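The structure appears right after this line, and notes come after that.
For this depiction, one protein chain was excluded, whereas all remaining protein chains were kept in their positions.
The block that comes next holds chain A.
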Amino acid sequence: MLIFTLRRISLFFFTMLLLTILSFSLSFLFPGEQLINLTGQINATPEHLAALAHQYQQQASIVSQYFSYLSHLFQGDMGYSMASQLPITTEIFHRLPATIELTSVALLIAMFFGIPIGFFAAIYHRKVPDNLILAIAMIGYSIPVFWLGMLAILIFSIQLGWLPSAGQISLLFEIEYVTGLQLIDILLSDSEYKWQAFQDATRHLILPVIVVALAPATIFMRLARTAMLEVLDTHYITAAQAKGLTFAQIIYRHAMRNAVIKVIRDVGLQFANLVTIAMITEMIFSWPGIGSWLIESIYQRDYTAIQGGLIVLSTFIFIVHIIIDFVYAALNPLAREPNHGT
């Protein structure tokens, strides 16, 4: 487990190194003055610019420039948004939690529905339920998110009027910013309308979560189906049968745990995919997350924001990836227990 942890840490280190180098070089590749791209100070006076150039060690070699960029990053200074002239760090702090909320709920929902359905298909391998589920998974996977989001709004918000179509919570509720995660902040607050607020926030969450979760859920379905089929084909399942366990006992006691472990290993990879879908969905549902902010920044050629947003979003994806790796290791004795030959 120690080696496992060390390996993740070094992986994290190198990934961060590459990411910051990429982001730093973007400031050269974007059109315009590199220093302005890096700091976002479009309205700065010449004196101010000279001071900035000194701060970022513009006169020195490219390596020291990179390191001064890094030291600014570590101090939480990512420059100013060219569009709003607010510090990028502040913008991100206000927007990242909404994305964390949306993506993590969507990931859990996708796993919660996708994995059991996939298992179900595998148990009825080559029978009607299996074929039906495969077909549905295929359709679900090929629907474009944009179209799905629009359709969901059209039906459930406009025609049926069941669910809100935009935002994170109704403006009537005032929630104090504590963690930034809306649902948790609501639960922490002592407002007398706490439960109404919670309900309202949940209702706002439903449509975007479904839109984000649909495609990953179908992927989990297929991953889970394959994993279960592989597990059912192993010797230990045959041996368990020979032991006289019933089929249900075999599925619950042996097959499910092994198949879940196989699926969890691939969840991390799917998360990056899910975040991409979430970015588009945030646009459609005016969800105040970092994804929609990043897309807007791209439209507005806000280069400083693009650099900062990229770093933060990739770091977030990477951290989730590592967390999932640890969950995998915790579930899988082969990765966790030392191999001593008693």
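Quick note on the criterion: contacts are C-beta pairs under 8 Å (C-beta built on N, C-alpha and C of every residue); 3 or more make two chains touch, one makes a residue touch a chain; residues count from 1.
Here is the rule we go by: contacts and distances are computed from a predicted model.
Please identify the absent chain by the protein name in its UniProt record; candidates are "AAA family ATPase", "Cobalt transporter CbiM", "Isoquinoline 1-oxidoreductase alpha subunit" or "Cationic peptide transport system ATP-binding protein".
The chain we cannot see is recorded in UniProt as "Cationic peptide transport system ATP-binding protein".
Decide which residue listed in A:Phe112, A:Trp162 or A:Tyr236 touches the omitted chain of the complex.
The missing chain is touched by A:Tyr236.
Going by the contact rule already stated, which one of A:Pro31, A:Pro46, A:Gly161 or A:Pro333 would touch the omitted chain in the full complex?
A:Pro333
Could you pull out which residues of chain A are in touch with the chain that's been left out?
233-236, 238-245, 249, 253-254, 257-258, 261, 331-334, 337-342
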